[in-house]
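Below are the structure tokens for one structure; questions will follow.
Of the protein chains in this complex, all but one are displayed in their positions.
And now, chain A:
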Amino acid sequence: MTATIARDQAVTTPARKSGGRINRRSPLARVITYGLLLLFLIIVLMPAYVLVVTSLKSGREIGVNGQWNLPQEWTFASWEKAWTSLRPSFIRTFELAIPVAAISSLLGAANGFVLSRWRFPGADVVFTLILFGMFIPYQAVMIPLRSIVHEIGLPPGIPTLVFVHCVYGIPICTLIFRNYYATTVPVELIEASRVDGAGMLRTFGSVILPLSAPGFVVTVIWQFTSSWNDYLFAIFMSNTRNGPITIALNALAGAQSPDYAASMAGALIASLPTLLVYIVLGRWFIGGLMAGSVKS
């Protein structure tokens, strides 16, 4: 469990040490390798091609003939249509994902610090109990959760969803920070701070937090993406008037005979923020994925 983030650095830096090995494959093996890599590249990108091409076609070109062709007539009409119907929820989803990313990360940092570097007896058991919350099917809490958030007076829609995502984001953020601190912050640093007479909060605030940026990048990306993409909590606790983009997109695309061009433009619009995060911060995104694995 502790080594995941450290190991990730090995993933993100290509095999430099084994650079010489590239040429060790026989020419045939290399042709097969690159052939397969390209084939899979095309397969993986195919849905993206369909999304972009279809979203730029006019209504007349949507039929089954020539579906896979490039548009004869390029138009942004469907993008405009999709944007008009998704705009309010698009903005609301930022109001959801940004606070969730910030609050979950802070909680995760505090918990991760205590569970890795300010440990108490039984810390491992507590950690395991926390971790279990990450794997539960949320249906198992959904029925009472709906009434409880109503009863504690959370306004429906985004505020409720912020609360819920923060709560159920605690396990993963705690895991990420615990692994991060356990592998990057030496125990001696904490001991030195203790010897200097600093209490726990001072140690956390002035010694640990300044070292935490890489951990924060991971949890922020993770929580931003998962609250942005969430549909389960959203469908249980919000509607098209107060809910996030997944609800609005499903309403746009879910009709019996959907307007495919507008749906696909909508799907692209709904994916742009997370894709952007992924493209800009891709290296750390992989780190986030790696940290999602609970293993030693």
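Throughout what follows, contacts are C-beta pairs under 8 Å (C-beta built on N, C-alpha and C of every residue); 3 or more make two chains touch, one makes a residue touch a chain; residues count from 1.
Methods note: contacts and distances are computed from a predicted model.
The UniProt record for the undisplayed chain lists the protein name "Sugar ABC transporter permease", from the options "Na(+)-translocating NADH-quinone reductase subunit B", "Extracellular solute-binding protein", "Acyl-CoA dehydrogenase family protein" or "Sugar ABC transporter permease". Looking at A:Leu45, A:Leu70 or A:Leu211, the residue that reaches the missing chain in the full complex is A:Leu45. The chain that is not drawn here is touched, among residues A:Val167, A:Leu189 or A:Val217, by A:Val167. Residue-wise, the contact with the chain that is not shown comes from A:Ala253, picked out of A:Ala77, A:Leu154, A:Leu209 or A:Ala253. Contact with the omitted chain, checked across A:Ala77, A:Met142, A:Leu189 or A:Val217, is made by A:Met142. By the touch rule set out above, chain A reaches the unshown chain at residues 1-4, 7-8, 10-11, 14-15, 17-19, 21-22, 24-25, 33-34, 36-37, 40-41, 44-48, 50-51, 54, 64, 67-68, 107, 110-111, 113-115, 118-121, 124-126, 128-133, 135-145, 148, 167-168, 170-171, 174, 199-201, 204, 225, 228-232, 235-236, 246, 249-250, 253-254, 258, 260, 263-264, 266-268, 270-271, 274-275, 277-278, 282, 285-286, 289-290, 292-296.
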